[in-house]
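Let's look at subunit A:
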Amino acid sequence: MQYEAPETTKAAVGLLAKAKGSAYVLAGGSDLLVRMKGGFVEPDLVVDIKRIKAMREIKKTASGFTIGAAVSCAEMNENKALIKAWPGVVEAAGLIGSKQVQSRCTVAGNLCNSSPAADSVPALVAAGAKAVIQGPKGKRKVAVEDVPVGPGKNSLKKGELIEAIELPARKGKSGDAYLRFIPRSEMDIAVVSAGVSLTLGDKGVIKDARVSLGAVAPTVLLVKAAAKAIIGTKLDEAALEKLGQAASAACKPIDDKRGTIEFRTKVAAVLAKRAAQIAYKRAGGK
Partner candidate 1 sequence: MADIHLWGALRPAAGGASVVSVNAKTIRELFRKLAEDYPGMEPHIARGVAVSIDGKIYRDDWQRELPEGAEIYLLPRIQGG
Partner candidate 2 sequence: MGVLVTTTINGDTVEFACDPHESLLDVLRNRLGLSGAKEGCGTGDCGSCSVQVDGRVVCSCLVLGVEAEGREIETVEGLSTGTELHPLQTKFLEHAALQCGVCTPGFLMAAKALLEKNPDPTEEEIRFGLAGNLCRCTGYDKIVRAVQDAAKVMRG
């Protein structure tokens, strides 16, 4: 195995593009090293992106936030402006693994790993985040929900890597939230999860919303019907009920060691409703 730690994105892209055999990007390593340990992958090349300065920063701009691909989830949790604007996204990032894992893991890595149960992805999807992808043919931006294409599979092409995750600027009365269900209080993979981001108009009426679900389908889902159920409402009982129904209806889960179809379908509704209530409150709704 060859290990490289380039100092520029360009160099990283060059290494990945040229690589013969299997090449992997190393950001936090909390997935890659586990897979290497278990013998599931045997990389020929590992490109460590943590020495690329541009990827180590969180930048606040007029159009929102740019989170470098090598920024750890712990660092996101220390950025006050980011926490203020996107509390749900930051909370989701702070739920991945332990404090030890959060010192290393990144939301870009979480996204590329493409687990349907990834904690940060539903929050990013609800937030309308975009992935900035660099590759041999230059830069492109895609909606985060378009990065994973199936469990463990992403849409990145050979030589491509995510440089940063962009979050839009927050305007007016907005709030987001992410909730996951796990049997313990910490350290588990989400059995089912939900992210909600919303913006209020006049008098506390929801004028815009995005609802996402995790661990209920091969990829994280953006559930438009669920958003529709609450747009134009003040998140009253009836709206919450409809939101729950839409969330459950969108689920296409499997039975596995972590949960059942029945359980995931039911709890998806519970979490979507609870996340919506938190987001609504954060947006200043009553």
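The working rule: a contact is a pair of C-beta atoms (placed from the backbone, for glycine too) under 8 Å apart; a residue touches a chain by one contact, two chains touch by 3 or more; residues count from 1.
With respect to how the candidates were assembled, all candidates are chains of the complex that A comes from, given by their letters.
The model shown is predicted, which means the values in this text are computed figures rather than measured ones.
One candidate from 1 or 2 touches subunit A in this complex, that being 2. The touching residues of subunit A, when paired with candidate 2 in their complex, are 1-3, 5, 26, 28-30, 33-34, 36-38, 43, 46, 48, 50, 72, 74, 97-101, 103-104, 185-187.
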